[in-house]
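With one protein chain held back, the other chains of the complex are shown just where they sit.
Here is chain A:
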Amino acid sequence: MSLWEYANPQKFMRTSGALLPFVWIATAACLGVGLVWGFFLTPEAENFGSTVKIIYLHVPAAMMAINAWVMMLVTSLIWLIRRHHVSALASRAAAPIGLTMTVIALVTGAIWGEPMWGTYWAWDPRLTSFLILFLFYLGYIALWEAIENPDAAADLTSVLCIVGSVFALLSRYAVNFWNQGLHQGATLSLDKEENIANVYWLPLLICLAGFVLLFVALVLVRTRTEIRARRIKALVTRERMA
């Protein structure tokens, strides 16, 4: 079995339809357990007080804001190289999810920043690159809506996605590139010494899994919708020609 089989819309619809109920159940379980554990059952942190509880939303949302763009980059490249329509539609479907994740990361970050840094916003490398990523998401969605021809829209949005990837990467590594600004380094690390305490790490890990699953569920739902919308468009065109 090859991954390219899923480029066939019918195969994609069949497989995603069968998968979706399980993905939704796993999403609800992970988000339910992770957020309840994090909010109700973890102690205050010495340096952050109770604001540490914002971590269970802020970090997963920021991670998915970047990863959604990475997924869009991969599907855009597949469209440009192999011209699979499902791939372009999956990219289109992922953009509003990435945009929402970016907004959550920016808003929760600002709310968290005020009591910790004394300001909602600073022109810090990570914050600024996230704001630019937000603008790229808006531009990407607007470009899809603005162009009538779906193939031309897919081509142009794919190019925009490749350009925007620079900022998606910068959002992730800005703290490492420029050793300045208010934002701290990575919250999660493979190095045990650098990682956050276990009492926060475990529920955070479950929340991260929940956000990944939520992203997968929403991408599947929205891609299925885009495939159906494309079919409607084709039928309308056929009716007009007849």
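Keep in mind that, in the parts below, a residue touches a chain if its C-beta (ideal position, glycine included) is under 8 Å from a C-beta of that chain, and two chains touch if they have at least 3 such contacts; residues count from 1.
Criterion: contacts and distances are computed from a predicted model.
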(message) I notice the complex is incomplete. Of the names "Spore coat protein CotJA", "FeMo cofactor biosynthesis protein NifB", "Lipopolysaccharide transport system permease protein" or "Heme exporter protein D", which is the UniProt protein name for the chain that's not shown?
(response) "Heme exporter protein D"
(request) State which residues belonging to chain A touch the missing partner chain. (result) 39-40, 44, 49-51, 53-54, 57-58, 61, 96-97, 100, 103-104, 107-108, 111-112, 114-115, 214, 218, 221-222, 224-225, 228-229, 231-232, 235-236
